[in-house]
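Just one protein chain is left out here, and the rest sit where they should.
The first chain written gets the first letter, and so on, giving A, B and C; residue counts start at 1 in each chain.
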Amino acid sequence: MKRLLLLGLGLVALLVAPLGQGTYVTYLLCSWLTFGIAAMGLNLTLGYAGQISLAQASFMGIGAYVTALLTLAGWPWLAAMPLAVAACFLVGLALGFPALRVQGHFLAFVTLAFNTLFFLVARNEDGLTGGPYGLSGMPRPDFGLLDTAQQPAFYYFTLAVFLAAAVLLWGIVRSPWGRAFKGLRENPIRAESLGLDTRRITLMAFAIGSAYGGLAGALFSPLVQYVEPGSFAFAQSLRILLMVVVGGAGFFFAPMLGAAMVILLPEVLRFTEGYYLMIYAGAVIVLMVVCPEGLIGLGGRLRDRFQAPRPRGDLQEGARP
Amino acid sequence: MTVPVLAVRDIAKGFGAIRAVDGVSFEVRPGEILGLIGPNGSGKSTLFNCILGQLTPDRGSVEVNGRSVSGRRPFELSRLGVGRTFQQLSVFPKMSVLDNVILAGQEHRGSLLGRLFAAPDAGLTAEAERLIAFFRLGHLRDEMAGALSYGQQKLVDAAMAFMAGPSLVLLDEPAGGVNLTMLAGLKERLIAYNREHGTTFVVIEHNMEFVMSLCTRIIVLAEGRIIAEGPPEAVRADPRVIDAYLGG
Amino acid sequence: MKRRQLFAVAAAGLLLAGPFRPAQAEDVVKIPCVCELSGAGAVSGTNYRDGAHIAVDEINAAGGILGRKIVMADMDTQTDPQISRALVQKAIDDGAYAIMGTVYSGSTIVNMMVAQQAGVPQFTGSEAPNITAKGNPYIFRTSSGAQKGVPALTAYFKDQLKVGKIAIAWVNNDFGKGGHDVFVKEMKRVGIDLVADVPSEQGQADFSADVAKIRQSGAQAVFVYLNEEEDARFLKEAKKQGLAVPLVGEVTLTGQKVIDLAGGAAEGAYAHVGLATSAPVPAIEAFVAKFKKRYGRDTDHNGIKGYIGVYAIKYATEMVGKFDRKALAEKLHGLTLDASKYPGMLLTTSWDKTGELSRESFMTEVKGGKQVVIGTVPAN
Partner (left out) sequence: MAEFLQVLFSGLATGSIYALAAIGFSLVWQAAQVVNFAQGEFVMLPAFFVLVALHWFGWPLWAALAFGLAVAVAVLGLLFKRLIVEPMLPAGGLPLIIATMALSILLKEGTKQFYGAEAQPFPSLFPQSTVRLGGAVVAWQDILNLAVSLAVVVALTLFLNRSRIGRMMQATAQNPAVAEILGVNTKRMVLYTFLINAALAAVASVLISPVYLAKFSNGETLGLVAFIAAIVGGFNQIRGALAGGLLIGVLDNLTATYVTTEYRAALPLVMLIVIILWRPQGLFGTAEGRQV
């Protein structure tokens, strides 16, 4: 009951957020929701399934380029978006194959290399992608009753997509798949011995996470109305990774919290001028040293500190002699 | 003549010049509790891994319920009705005991895509709770498995091995590191499960007391070969076995 | 618990983002500077802003524009096109009369659409050709686009150096690509054979392959279109490998920064400079000294761009006689501001119908470790 109430309040906050705000704030909110979707996807791959990926920005890029090219060719957004998402799903599936062979740092570097290769292709194949100039002038979707050309309307459009994506993800992580993803993260060998086809579920973790990146890209394209290779370089993947880890990998709401931190914190720290990135990086290091589980983990830890621990003698029985 | 639950035929596996397993064959009948013992380096673990598909044997074959399982991946083996436990602690530490046990069953229900649309617990809560209660872990149902004591985690591991209703369960040193009180409980539960469901067990174990009182039949390995086979009392008295343990 | 955090974030977002709108004062005119104060473009953007602030302070000290003081807010795009777009929007929301910035072409191409929609004149420091090719009536350059600067060199290659075979080394980003595309077209037009076309990565350190390739191609001259430190690395490598053909650049190659970085390797390099801090013009020398005095460092040409941009707004507004954004933009199209009458322009400057700028420019050469002007190229 309390949970539902809080969820309702959060929803109301999201609905009223752009009211009375300038377009800049509305833009930041749209950006937050868009990156929130990309981070949600990475949270599935990394947080739930334990597969590190440093290529989420390239999936945003694939989604954004596909959407841009199709909408510039006159397709409606609603037709372009599914194609963008499907493309990312398939490429994500392919990128999952290295994860079947290597883990951890090695996987991190394979995905990093993939991201940089994507950047090179996007920059060099100017016949398709516009090269370093990129593509611009994508129309914002018009749904007849709701024309999203103006900022508030576009915000509600973004919010609707965001909520749909969040509900869908909630459904996935609550289903037996969610348990399978966690099993893969916690103990893949044990999971395999219990009948879990770890190969397939690993590929699915990549494909679904990447599809979310593609969806974020499909929103990015009409939001910024400009796509260029630099927006999807490795640094952007790092930013999305920060959102997930700073929020707290493996917690459902962590990416939203993390995305808010990464996108809004620079605004808060703006007064420090050139120092803000330093302060930011320093804060991340301290957070990782103090609480590797991220902000949500930090919150949980603080809560535990103020609650007396329950004595649990029953957890000791049968302990190693 | 019934089909053996497990048939191991002429398995051999070498590492370089060492022949870890050198032509081992045996069969396990339904409902049996077979103990597999031998001194260190006798090839028990290698044989176990060959049966479970973790290692590819140099020659020989393994059949479960009359079907060859050579070259199968571990998850396929599980779906063919082979459960196992691990020597090392092998639970999912950041999941609740209930989720651990449900995960052990859910992959045997429906298709991959079907599971995406299935109920969150895949309809397995009641069954999992029964099994948790059977292993006397009911009060710990919602605890994180990683927070449990060593012995309790061993019980969770065992419960997981039984969740899918296997016809054969391979237990890899179930007594290792468990204290005496807990050990008696574990043995009693395993025997009870065997009686109730007729599930066949193959047990690798160092703890002689445990094996002798649990198993109905024992195979002794030394230097990669079977040197003795029979009921516990007979094996215990076999001079070759004593020789292998003391003289080795 | 988690939901509570979500809510807290949303609430915090609202609070943080709450509108801090100062009371609208009628006696000021807002000309915000949206530029790159951090990220890859920080050097250019900071100079642009600081140059603009010198002009603002001078104008305010002399009574402002039509009696109103200029208020210039600094907005940092972090060299991120998306953020620049949002900031231009923010500047417009805040009631900007005109906007200074951005310098990075990749940002300008995005945010100029916003200013265009709102009808706010924008003075960019970008030099990519496509910016004035979009038919945007509100965009104005503060220095010539690459498509103006590069053709000024064509005659030099054809008539002065009389080369038949030429090579280009360019940095493979939107800046370099802009120059490269114009150059390739120009060389084709005048029939000079492009024998080596060598792109390099931004921040590339090892130019040995690039120089070896050019040396092998038999080019009689090289057009070097790189950023400053890559210019320096290229010059060093060219000297090492003994590449003995004229190295000709656009704007940066003969700049003091490159000379310092390349050491003796810059000696003898040529460049066409639209707006050089070392131009033999007393007004520019005075500005450079002013900048050094105020900020304790040397400016590059971006400082001059910012400076004249603000003055252009002042002069054109005073010609219009009122604060009318549309009229200001219309006034600037086809306008020539003569430096003798309008000293803030430093050099006589004109804008055409597309917002493209032209003014006289210089051919320079590095001699004795200094940039020396060896010729003047008339406005084109």
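We adopt the following convention: contacts are C-beta pairs under 8 Å (C-beta built on N, C-alpha and C of every residue); 3 or more make two chains touch, one makes a residue touch a chain.
In this text the structure is predicted, and so the values were computed from the model without any measurement.
**Q** As a test of the contact rule: which chains in view would the missing one touch?
**A** So, spelled out: the chain left out of view touches A, C.
**Q** Just name the one of A:Leu14, A:Met60 or A:Val110 that touches the chain not displayed here.
**A** A:Val110
**Q** Among the options C:Lys69, C:Lys213 or C:Lys290, which residue touches the chain absent from this view?
**A** C:Lys213
**Q** Of the residues C:Ala167, C:Val224 or C:Leu261, which one touches the chain left out of the display?
**A** C:Leu261
**Q** Which parts of chain A face the unshown chain closely enough to count as touching?
**A** 46, 52, 98, 101-106, 108-110, 112-114, 116-117, 120, 124, 238, 241-242, 245, 249, 274-275, 277-278, 280-282, 284-285, 288-289, 292
**Q** Tell me which stretches of chain C touch the chain missing from the display.
**A** Counting over the whole complex, chain C touches the hidden chain at residues 40, 42-43, 172, 198-201, 203, 205-206, 208-210, 212-213, 215-216, 228-229, 232-233, 236, 240-242, 257, 260-261, 263.
Heads up, the rule we're going with is that only the chains that are shown with their structure count from here on.
**Q** Which label fits the chain touch graph of this model best, line, ring, star, complete or other?
**A** Looks like a simple chain-to-chain line, open at both ends.
**Q** Mean of the CA atoms for each chain, then the mean for all of them together: which chain is nearest?
**A** If we average C-alpha coordinates per chain, A lands closest to the whole-structure average.
**Q** Taking each chain's centre as the mean of its CA atoms, how far is chain A from chain B in angstrom?
**A** 41
**Q** Where the centres are mean C-alpha positions, what is the separation of chain B from chain C, in Å?
**A** Centres of chain B and chain C (C-alpha means) sit 73 Å apart.
**Q** Rounded to a whole Å, what is the gap between the Cα centroids of chain A and chain C?
**A** 36
**Q** What positions in chain A touch 2 or more of the other chains?
**A** none
**Q** Which chain B residues touch at least two other chains?
**A** none
**Q** Please output the residues of chain A touching chain C within their complex, sorted ascending.
**A** Per the touch definition, chain A meets chain C at residues 3, 6-7, 9-10, 13-14, 17, 20-25, 27-29, 31-32, 123-124, 126, 131-134, 136-137, 151, 223-226, 228, 230-231, 251-253, 256-257, 260, 264, 266-268, 270, 273-274, 276-277, 295-296, 299-300, 303.
**Q** Help me check something: in the complex, which residues belonging to chain A touch chain B?
**A** Listed in rising order, the residues of chain A that touch chain B are 172, 174-180, 182-183, 186-187, 189-198, 200, 250, 314-321.
**Q** Taking the touch rule as given, give the residues of chain B at its contact with chain A in the complex, in rising order.
**A** Touching chain A from chain B are residues 52, 73-75, 77-79, 84, 86, 90-95, 99, 102-104, 106-109, 112, 115-118, 120-122, 139-140, 143, 147-152, 154-155, 160, 163-164, 177-182, 185.
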